[in-house]
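A single protein chain has been removed from this complex, and every other one stays in its place.
Take a look at subunit A:
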Amino acid sequence: MSDTNTTPVAFVRDAMLPEQAAPITAAGPLAWIKKNLFDGWFNSILTIVAIYFIYLIVSGAFPWFYNGVWTTDSLAECREILQGKTGGCFSVLTERWPQLLFGFKYPSEEYWRPTIAFFALFVAVAPVLFNKLPRKLLIVTAIFPFAAFWLIWGGSILVPIMVAVGLIVGYVVFTRLVYQSSAMGMIGGLVATVAVWMLSGYITDPLSGFLALEPVPSRDMGGFMLNFILGVTCVSLSLPLGILLALGRQSDMLIIKWICVVFIEFIRGVPLITLLFVANVVLGYFLPPGTNFDLILRVIIMITMFSAAYIAEVVRGGLAALPKGQAEAAGSLGLDYAQSMRLIILPQALKISIPGIVNVAVGLFKDTVLVSVISMFDLVGMIRGPILASTEWNGVYWELWLAAVLFFFPICYGISQYSQWLERQLATGHR
């Protein structure tokens, strides 16, 4: 008692304490198991119950895989081999593999074309996804859509080339006129592009055999390839469109603002299936008779509008989360609207919006199976239609739907992992 009282209050540290290593929290696997799985009787029971359930599932599924039959031509043959044992008829997958991938009408001797396009896609998206790769690779990205179109749909190479030429001409006109006013630039660019496209008919029609691959019409596309085409195209179109819509909704120009608001609210208030039916049936009535407006193109437009509306709302959330001072600081440094958006506001707003955008993208990719409702033969359409309806494979449900899961899951999971990696890359400390 007296001792503590006599200690003086004043204190001067004369030796600084050395830094110490952080305490080791877990010591070895046994300690880990005890701490995480058998920590108290309640947790122990939960762990045991969970292990039992896992055992049930694995023990049920294992013979199904283990006894699986991979080489028959029909369900009946497969049942014969199994003779009442549990076992999967995976032979439906081996036999119908090309149909699951490409649909049942895509000419089999041309399968190499979409396959090349598929692998080229990875080269094309790599520089977009990974900032560290050389910027020159972006040339591949720019060429890819046209090359992929040529590979998948076939026909003369002049068609995609003229489409690209139209876009380039439009862009050049835009950059020339945009100094006078941005409205002039847009209209001029649009007119130039459309003019080139219309004139290009005079070149492509007579030369339709020039460097031509065997043409495959849109109605022959099918299988997972169709889901993949729709998914990739719609995601890459709806992201820029969604950003523009979000910016338009914040615009000071009332007409633009209201167009964007009405568009977003209308599209969000309508089920996607309805839009797809519109694409399938109703659009046909509005177009002049005889116009051959590609069904896949119509579906792409509808899905893109649908997800663009959602992305616009996600991006708007990101824009709203930024303090007003960011735009003011950019403005006070003399950056104009476009520069401050591109360099300051959007990079930050998009970073905040990444989880939401990925959510929409994954949802969109999975929603592409809805086209089976308007009798397109995508992966789900193939399974439900030609495969399950065939006499050989009528009744093989588990194996086929499991395959569908295995097609979609890795891609959706990959997208979500990429987005988490990207978020970590973009983290620059707290604000």
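Everything below uses one rule, namely that a contact is a pair of C-beta atoms (placed from the backbone, for glycine too) under 8 Å apart; a residue touches a chain by one contact, two chains touch by 3 or more; residues count from 1.
Going forward, contacts and distances are computed from a predicted model.
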item: Per UniProt record, name of the chain withheld from view ["Pimeloyl-CoA dehydrogenase large subunit", "Glutamine transport ATP-binding protein GlnQ", "Acetolactate synthase" or "Lactate utilization protein"]; value: "Glutamine transport ATP-binding protein GlnQ"
item: Of A:218, A:236 or A:339, the one touching the omitted chain in the full complex; value: A:339
item: Residue touching the undisplayed chain, where the options are A:347, A:363 or A:395; value: A:347
item: Residues of subunit A in contact with the chain not shown; value: 323, 325-326, 328-336, 339, 343-344, 347-348, 351, 426, 428-431
